[in-house]
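Up next, subunit A:
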Amino acid sequence: MELILAVSIGVLAGSGVWLLMRPRTFQVIIGLSLLSYAVNLFIFSMGRFPVGAPPVLEPGTAGDPASMADPVPQALVLTAIVIGFATTALFLVVLLASRGLTGGDHVDGKGGGA
Partner candidate 1 sequence: MILDQAALTAALLLPYVGVIVVALLPKNARNLEAWVAGGTALATLAMVMVCFPAISIGGITRLTVPWMTERGLDLVLRMDGFAAVFAGMISGIGFLVILYARYYMSPDDPIPRFFCLLLAFMGSMMGLVLSGNLIQIVFFWELTSLFSFLLIGYWQQSAPARDGARMALTVTATGGLCLFGGMLLLGHIVGSYDLDLVLGAGPVVRAHPLYLPALVLILIGALTKSAQFPFHFWLPQAMAAPTPVSAYLHSATLVKAGVFLMARLWPVLAGTDAWFWIVSTSGLITLLVGAYIAIFQHDMKALLAYSTISHLGLITLLLGLNSELAMVAAIFHIMNHATFKSSLFMAAGIIDHETGTRDIRRLSGLNRSMPFTARLALVAAAAMAGVPLLNGFISKEMFFTEALTATGTYSWLHDILPVAATIAGAFAVTYSLRFIHGAFFGPDTDDLPRTPHEPPQWMRVPVEILVFGCMVVGILPAATIGPFLEVAVQSVLVGKAPYYSLALWHGFTLPLLMSMVALAGGVILYLLLQKHLNAGVEGTPLLEPLDGRRFFDQAMVFISWRLARTAERLLGTSRLQMQLRLVICMALLAAAGALYRYGLHPGGVALTAIDPAAAVMWTVGGACAISAAYQAKYHRLAALILLGGTGLVTCLTFVWFSAPDLALTQLLVEVVTTVLLLLGLRWLPKRMESAGETTLVARVRRYRDLAIAVLAGAGLTAISYATMTRASPEGISRYFLERAYTGGGGTNVVNVILVDFRGFDTLGEITVLAIVALTVFALLRRFRPAPESIEIPEQQRHPVRERRDEWLMVAAVTMRMLFPVIGLVAIYLLLRGHDQPGGGFVAGLTFSVAIIVQYMAGGARWLEDRVRVHPLRWMGGGLMLAAGTGLGAIVFGRPFLTSYFAYADLGWLGKLPLASALLFDLGVFALVFGSTVLILIALAHQSVRSRRTAPRATAAVAPVAPAAPVEGG
Partner candidate 2 sequence: MMRRLLPYPLTSAFLLLLWLMLEQSLAPGQWIIGGVLALVGGWALGLLEPERTRIRRLRTVLELTCIVFADIARSNLAVMRVILDMRRSDRTPGFVRIPLALRHPGALAALACILTATPGTAWVQFVPEDGVLLLHILDLEDETTWIEIVQDRYERRLLEIFA
């Protein structure tokens, strides 16, 4: 299972990195999104392997770290997801503004509709 998750992270990251290096703004934004997934999973994987052990307590008890997923990476991923969402929105609007002002969708703002 570790291998599957690790490979998945790698595949997502590789796809994202590939897109990141492409010349069209839309490719970049999709690449950033894919990379975000990869990074979120990566952060998540730092909590190791807790199948079926969500960090939700029974009222009035203390949780047992041995039988529960590490909640910290989860909290970190949550923050990362939110921030990723925000920055995706921002990047989208900036790429639209760039598209509007330069007439093209090249990352360097060159070219007309091509």
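Heads up, the rule we're going with is that contacts are C-beta pairs under 8 Å (C-beta built on N, C-alpha and C of every residue); 3 or more make two chains touch, one makes a residue touch a chain; residues count from 1.
Candidate selection criterion: all candidates are chains of the complex that A comes from, given by their letters.
No experiment lies behind these values; they were computed from the predicted model shown.
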Selected partner (touches subunit A in the complex), from 1 or 2: 1
Touch list for subunit A against partner candidate 1, complex: 1-31, 33-34, 37-38, 40-42, 44-65, 68-72, 74-75, 77-79, 81-90, 92-97, 99-101, 103-105, 107-108, 113-114
